[in-house]
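Here the structure comes first, spelled out in structure tokens, and everything after it is commentary.
As you look at this complex, bear in mind that one protein chain is not there, while each of the others sits in place.
Order as written gives the chain letters A, B and C; numbering starts at 1 within each chain.
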Amino acid sequence: MKRIRVIVWGENVHERESELIRKVYPDGMHNCIAEGLSSDSELEVITATLQQADHGLAQNRLNETDVLIWWGHKAHAKVADEVVDRVQKRVLEGMGLVVLHSGHYSKIFKRLMGTTCSLIWREAGEKERIWICNPGHPIAQGLGAYFEIPHEEMYGEPFGIPEPDETIFLSWFQGGEAFRSGCSWKRGNGKIFYFRPGHESFPTYFQAEVRLVLRNAVKWVSPEGSRWADAIPNVKLSPEGIQQQ
Amino acid sequence: MKRIRVIVWGENVHERESELIRKVYPDGMHNCIAEGLSSDSELEVITATLQQADHGLAQNRLNETDVLIWWGHKAHAKVADEVVDRVQKRVLEGMGLVVLHSGHYSKIFKRLMGTTCSLIWREAGEKERIWICNPGHPIAQGLGAYFEIPHEEMYGEPFGIPEPDETIFLSWFQGGEAFRSGCSWKRGNGKIFYFRPGHESFPTYFQAEVRLVLRNAVKWVSPEGSRWADAIPNVKLSPEGIQQQ
Amino acid sequence: MKRIRVIVWGENVHERESELIRKVYPDGMHNCIAEGLSSDSELEVITATLQQADHGLAQNRLNETDVLIWWGHKAHAKVADEVVDRVQKRVLEGMGLVVLHSGHYSKIFKRLMGTTCSLIWREAGEKERIWICNPGHPIAQGLGAYFEIPHEEMYGEPFGIPEPDETIFLSWFQGGEAFRSGCSWKRGNGKIFYFRPGHESFPTYFQAEVRLVLRNAVKWVSPEGSRWADAIPNVKLSPEGIQQQ
Partner (left out) sequence: MKRIRVIVWGENVHERESELIRKVYPDGMHNCIAEGLSSDSELEVITATLQQADHGLAQNRLNETDVLIWWGHKAHAKVADEVVDRVQKRVLEGMGLVVLHSGHYSKIFKRLMGTTCSLIWREAGEKERIWICNPGHPIAQGLGAYFEIPHEEMYGEPFGIPEPDETIFLSWFQGGEAFRSGCSWKRGNGKIFYFRPGHESFPTYFQAEVRLVLRNAVKWVSPEGSRWADAIPNVKLSPEGIQQQ
């Protein structure tokens, strides 16, 4: 069986700069996220970080990647534009993309959405309850009616995104907000899934339900068909119809 | 100026059967909803109820109606199928439809959606906070970031609807649920808006923000163009192209 | 490996009433369509027809069906409403549905769409060229930029459907029309695919590209997750949150 090749991309800044965050994620957030996927034998998982050459996302590596998971927060501006171009091109060709939490403000997500991707937020360590809107969706399989994260950063509406193709999760927050926490879009041949949870100061990516969502999501966004030709071919007229040059 | 002709349709059963509900809505829910619209000189508002001949929705009356507002709950099954057929046809021709609260389970809403339209619910008189997802939408104009209804019935996900064209409001409930409370769809030429609030035992339709949403919604769903021809015309081939028969 | 269980439903009227059609489809259209699927070992295919008890669609049979293909034309009105109810319920639970050609006017398609499903048409045996709008879609895999059907009935716009979730094929007709020939929607848990070609008087369902599209489509609409509960559960409030009753 052909396994799905996944890169977990982590900004890897908080963990290096803050002892507090390092206590939550001693191996870095990207390694924790990767670990949550590695129990699944259908997935072949590696990691990449901002600090590596090409941010770990050289063209030949992306060419052999089926799904990219993106976590970034503090250093969105440090991601090189040519890497963003490259990732966008691969998504349009069919590579799946899972954008996590503060990645809503990453260059790649804003590039693919075309919108502000802004929202309201609060760090109060409050309870988040995530409801399943779309119980038949592959990403929601294995979950109950809802699951809870005991302490999380709050994100609230308005969330500056194009209307999602499918709304899969809604979050309820203890402090009084609601949010579209699991949304999907198709851009070119690529499927994109945004998943809200995962603030750096909470052990969210160790939680079983969150790991299940990520395993489901990786499978769901993995490529389904042939690559899109980003060509603009001139086609000839013939008596019999047309032929592509 | 041509005014928008609105019918507020009320099931008018709770108010007649229960003294408690009559205390909340002494003139009936439909008259309260109509009153909330009548301050707007662009609207020409009448009411209709289940108990009237044709449920107050005779063909000639519907033909002269731009927008129908629907509140029903206990007596969905008593609505005659031929009236539902008639209303559906008018929506597909371009008449706007605003479906309120328990109207999610009405024959006309299920007919136009094609789905179960089911949800979860609780009557605990809890607080509902309604967030605006889509601040540029005409239906949200004049509101702040959110508004609250002090006591309401809770509705929660999964809401068995086709993915909305636009998600305009999300509700947060005190008891722990979130819900897509303001959703729009286009079916044929007609615009449809579902708005969650309005349980019969609470004075929701007296609240200023709710009345503002309804006035905005009526204007937004009002017909924009020519009527859809529900015809299936056979067209002829000609050397010059085709002509419709 | 678990195979996908498919029923090909055929109205089976033209073939019985007309010698001309019988010459094109000597074994009936449903058997030709089924034959085109049977080369694929992932599919387990049976047929059902209007003339059978319950139109061959008894509840227990539908319960064990993953995908239903629907071809009907002359006898839409003869399909019993209780069978339509049953099929609709199964689609909302997750059964895939592929609606073919004149099935656009079937009770089940109109029920799930909520719209007129009308269109314009012409029987002139003209050429149809089907373009792929969405080359990365699983249903389009294995096709080139377009394929042609030498002689077909024409269908043209306006096609009275809700805006599709995805537009996969566009048809060009020799006589001057264009049409959205491959469209998908999700309703409840079920995926729906409408595919235009297949007039009874032409051997369309013998054509390799058409058979490939149908095999792809059956796989793509097959159920992906748990069944939708068409329930409307009352949920209790508790100090700890809520529990479903």
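Throughout what follows, contacts are C-beta pairs under 8 Å (C-beta built on N, C-alpha and C of every residue); 3 or more make two chains touch, one makes a residue touch a chain.
Every value quoted in this text rests on a predicted model; they were computed, and no experiment measured them.
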item: Full-complex contact with the absent chain, from A:35, A:148 or A:165; value: A:165
item: Option from C:25, C:179 or C:220 whose C-beta touches the chain left out; value: C:179
item: Chain not shown: contacting residue from C:22, C:89 or C:129; value: C:129
item: Hidden partner chain, residues of chain A it touches; value: 88, 92, 105, 111-116, 118-122, 124, 126, 154, 156, 158, 160, 162-163, 165, 175-177, 185-188, 228-237, 241-242, 244
item: Hidden partner interface residues of chain B, rising order; value: 94, 129, 135-138, 140-141, 145, 148, 165-166, 186, 188-190, 223-229, 241, 244
item: Sites on chain C contacted by the missing partner chain, in the whole complex; value: 120, 129, 131-135, 145, 156-159, 163-167, 170-173, 176-180
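One rule holds in what follows: only the chains that are shown with their structure count from here on.
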item: Turn needed to bring chain B onto chain C - CA fit, degrees, nearest 5; value: 180
item: Rounded Å distance between chain A and chain B, as computed from the means of their C-alpha atoms; value: 36
item: Residue list for chain C, restricted to those that touch at least two other chains; value: 165, 186, 188, 228-229, 241, 244
